[in-house]
Structures are given as C-alpha cells and as structure tokens.
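One structure below.
Excluded from the complex is one protein chain; the other protein chains are retained at their positions.
Chain nomenclature is as follows: A, B and C, assigned in order of appearance, with residue numbering initiated at 1 for each chain independently.
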C-alpha cells in the first residue's frame, strides 16, 4: 500500500501547524492538596510539516493521545507528550491545547454550605526545537455591581454576571495552581458567585456587593496589579467581560503584558 | 439518468418529516405601522414521505426557497409556500421553521434616546391536509431584581438578565404583531433592557427596578395571565429563565396552556 | 428573617415547572459489564408550584444535588432523587434532565486499534404523583454516502457526517444500556465513525461505505424498524441529520412513534 502522506511535495511551503482539533477524551488533572480529578478534555494537537512532505500522519496524534489517557495531565507531562510526538513525526515543533471544566470545592460565606463551581480552564503547551513554553488559562465568573448606578440612585444598583478570563505564563522553576489563580481573581469582583447558599449567605452577598461597586475597568486594573506583583508570572493576558443586566450587550476591558524582568 | 429518489421502497415506513435544516438566507418581514425590514433567516423545511417512495427530492426545497426570497414573509405567505411545496412534492403535510432576529426601534425611558434592540423570533407553519396552523415565537430579554435578596438585606438587591420566551397560536381571523407581543412581555420584568441610555435613564431604571422585585415565578404568572386574557390567543407556551448573577446556573419557570374555548 | 417564597400569592396560577437550569457537576454512570464512569453533567431540575405559594426554594435543588453527587446515576436513582425532592418541596411533580457525553471504548474494524468516541447522552425523569417515567437519549454520529451521487456518477460519491438522535422510553421492568443503543444505531449509516484507525481500516471503511449508500430516509426507516421491533421500547423519537458535504445546510428525517401495545 502506498504511503500518500510521505510523497514529495513540490510547492516549497513549510507549514507551521498541521494536526487534529476537538478530540474529546476524559483525562485526570492534579489537585492542589493531593490526589487528582477526572475532567472532560477537548484536545487539539499539531506539529509543523517540512516543505518536502505532502502530509502528516494524522493517526499518530490519536495513538499518542490514546496511550496518554491514563496519565495525569500537567505542564511537565504535556512537555514529554510533545517530545514523544516530535520524535514520532520527525517534527521541529509540536503544540497541544487542552480545554476542560475544573470543579473546585468551596463553601458559602456565612453558612459554610458546600458547593463545587466549575471553571472553564485551558492548558497550552508549545515545544519548539529545545524550547518549551506553557500557558495556563482560567475563566472566573464573578458578580459586579455598577458604581455609576449606585452613585446616582437613591436605592439599589444593578448587578450582573461578569467573567474574568486570565491566561498566564510562569517561570519554569515555579508553579501556579488553578485553585490559587481562581481564588485570587474571584475576590476582584463585587462578590464571588456560589452554587449553593442559605438566606444568611444571600444577605451577606447582597450587602457586601452593594458596598463594593466595581466597573469592568476596576476589576481589570486590580487583576493587572495582582498578576504584575506575582513574581512567578512573566506574561499575562486578562479580560473582564460583564454581561450587563440592563443591556443586551456586554462591557469589557482587556490587557496583555510582558512583566519586565 | 436514473431517479434514485423515486424508486420503490419496500420497508413500509411512512415518514412524518423529511427535508432540509439550517438554510441561511435574507428575507423581508412586515413591520407594524407599514413597510418591511430585512432579516437574516435560518430556515428548515419538510414534507412527509409516503412509505412506497425511497426518498424526497431535496433540491425542490431550495428551488421553492429561492423563488420565495423576494417576497414578504408572513403567516399567509408561509401557508402559500407550503401549498406550493405540497403540490410539487405530492405530499400531504408540509412544515416550515424560520428563525431570525427582529430589531424594534425604541427609546430610553427618560432622555428618549433612540435604540433598536434585537429580539430572537420564530415562525413555524404546518400545513397538514387542508389544515393550516401557525406558531409565533419571540424571546424578550428583561432585567429581574430578586425579591428575597431585597427583603432580607439592609441595602441593595441582586439583579440579572432574564429572558421571557413565548410561543403562541392565535385564531386564523386575528393577527398578533411581534412588536405588540414584545412590548407586553417586556413590562413584566423588574425593568425592560435598553441598548443605549443617559445617566438620567440609568437612575430611573435602577430605582424603578428596585421598587419592582420579581422572581421568575412572578414573571411567569403575569405572562400566563396576560396570554390567557388575550382573546386572539388559543394556545401558548412560555418560559422565564433568569441568568442569576450570584450563581453560575439559571432559575426558570415554564408553562404550556390551551386556552379553553 | 422573612421567608419571601412562602408568602401567599393571589394570582391563582399553578406553575408546572419551577427550578434550576444548567447546573454543571461531575457524576458517575453505570457501565455495561460492570463498574462506573465519571461524566460531566449538565443538570436541570424542577417541581410544580401550587397557586397559593409565591415562590419555590431554589436552594433546596442544590442541596439535593450536592448530596447526590457521590451516587451512581441511573433511572432508579433519579426516581429516588425526585421522590426526595417532592417531599422536601411538598410538590406533586418533579423532573430532572441530565445531559452528558458518554465515552464507549471500541476498536477499529480491521487493525483493532483502541479508541473511545464520546456520545452526547441524556436522561430525563418525570415523577408525577405516583407515576414515574424515564426517557433515555443518545446522539450517534455515523458516515452517510449519498445513493444518488453514487448512482449517477462514473466514479466516487459524496459522504458526510450524520447524526442519529434517538430518545426512547422502555417498560419499567426492562433495561436498555446506552452501549447497546449506540451499537445498534451506528450500524445503520454507510459506516460507523472511529477516533483512530490504520490505513487498512481506512480502506475497509471507504469501500464498505461505497457499497452501502444511505439517504437520511434510509437511516431513519431502518432506525424506526429497529426501535419498533425491540419489545422493551414503547415510545421513541428519532431523527437523522446529515451535514451535507456539498451544501452548507443539512438534510434530515424525523419520526415519533408510540409502539402499539
């Protein structure tokens, strides 16, 4: 049988990314404090392709993922999967994107009722020649209360769901847990959100968010200051999008920064 | 060339719906007060298929739609398209679903600033033998302010975006405009939403929604009473879904009723 | 503190469904052959509300779900959760919808390479007074090859992804595994789909699908015959939607049947 993919290609175009997208599979992720948690992964995987080959061998990606399914996913583990992929496909560059929802157990503020909100999370690993880089991402829902609405009105102030989306890169000899990133970011809105609470919690949340009005600009600035001041982080991108309850559109603020060494 | 679709099928299974889904095309819809408006339609179209035919002729659906593109879409016009489709495909039953966003010009409550929010809308026509029935649907975003949060707290109360989704059937000799359905339903939340407003509007909206707290149950009950009392309507389905700003999930209430003749 | 939800409501409207939507949480589902599998659930939960109560207690839903998180989800287990919910909220009727992706290990047809495609699945339980009913749903992707394209062309025939969506109700003293439903349905297209395969598998799949051309009408009719002939099933709804590779829209066929006792 002829190996069509290995045929010579005469067009002279090297391709940066060739691979598979949206492979769904369950995986295990390390949990802060020990142990692991099963997550549902949406995985994309690519390599570069030298100009003289007609195609890549797409089934190798699935082989590699199939073998990988039983391991714990981490930055380290992604690096070794990308090494393996580079070797098998004789590529210079290999990349992986993994999206999943990560559930973190927590408690309501007054009654301490248990609940585990889910946070959309993302790992992105790039192995280019000998250089490995890793991006950690998480989307943190919060509640925001509008400072302008509060200031100008005799009573009340509109609130809404907002999402803080952070992507960070940290130094290779350090480590940032999803749990810690979520817990720092969710304190930046007018209130965190909860999956379950009592009437005492609801009162506390209502009053404390009324006492802490926040524009998207406020949330973003505090997120920038927080991420700048974390010695482990050398690059970040952060956005706050507020799904305005009085509009059918969103307000947003966005920033990307390289932290000066 | 052989007509594969007209071959005899021996399995003896009559099919209720065979057709096309998600055909995108621009169309014109009648506007209350005169004139028409271009909308972007997502159209599905089906007929039934007698047990002895192997397949329907899918290209006929597109022919019919292509010819239809220049006309104004209305309940009447959908009936005549379905008549045409039944004839061309020798079917007993024909159905059309049309989804589109309908923009309605309006003004902010105090400063009278103009704005045109878009409302996801739907027409569904069924021609079965000689009987024609038509369903009109619209999704109306509103703001809700939680009565419990207000009652138990010394200050503030959480608000959020909610959507009232209504589907109605009205008597053939009557007519209901999307504009009227939207304007009745959007008065049932704690406040309508606006695409644009001034600081004076924001104050009015904040205070009046604080004065009008509404659970999803409240919105639903008032919607039920409103739809029951409209002599033109003989069936409806209505839902209110509130995207809670303090949770990452929604609260909802739902009802379907046949209005007694 | 005042219990706003328990206030008397004077509007006289009983509500059929009041509850929460889109609560995300991980759960465990029984696996055919023994053991269980973690899935990521999207859960909605409702009760009815007597006309004289102003609101339901939304936090009870979360309490019930939180306690339930560690158990195995099954039709039986959903019935007892709904019993519990009815009791706690003094309701007549309680309903649960659970959506999740279910991964089923399998092998490629020739080389026997392992792979675990994910199938969007759904449980819907209704407890109304003393009557419990349960609906099992699954979406099964297949490949279809167009009979018309094959018949009229000297070479080739277009193929595409299609999805068979089945919802079934079976008699209370019987049981239907997702695994069995998937495996019967995925044999009805021109070919099943695979997450991983070799060149020998690809040849087999290409040739056998060319030898088995199938319209959406063919897939639907065979699905109807299959479901009708299963003595355990007394109601079903089934659809085949084919994402035509030569069009930007889909072709579909749909049927709902009550199997005569």
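Methods note: contacts are C-beta pairs under 8 Å (C-beta built on N, C-alpha and C of every residue); 3 or more make two chains touch, one makes a residue touch a chain.
Source: prediction; values computed, not measured.
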Which shown chains does the hidden chain touch?
A, B, C
Given C:80, C:111, C:183 or C:206, the one touching the chain that is not displayed:
C:206
Contact set of chain C toward the excluded chain (per top definition):
117-118, 141, 143, 145, 148-150, 152-161, 191, 193-195, 197, 199, 202-203, 205-207, 209-211, 243-249
Mind listing the chain B residues that contact the chain we can't see here?
1, 3, 23-26, 37-40, 59, 62-63, 66, 69, 101, 103, 113-116, 118, 195-200, 203
Extract the touching residues of chain A with respect to the undisplayed chain.
1-2, 4-5, 9, 11, 13, 15-24, 44, 46, 49, 54-56, 58, 147-148, 151-152, 215-218, 220-222, 224-225, 241, 248-256
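Criterion: only the chains that are shown with their structure count from here on.
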Chain adjacency by touch: line, ring, star, complete or other shape?
complete
Distance in whole angstrom between the CA centres of chain A and chain B is 35
Suppose each chain is reduced to the average of its Cα coordinates; what separation in Å results between chain B and chain C?
25
Would you mind listing the residues of chain C that make contact with two or more other chains?
1, 23-24
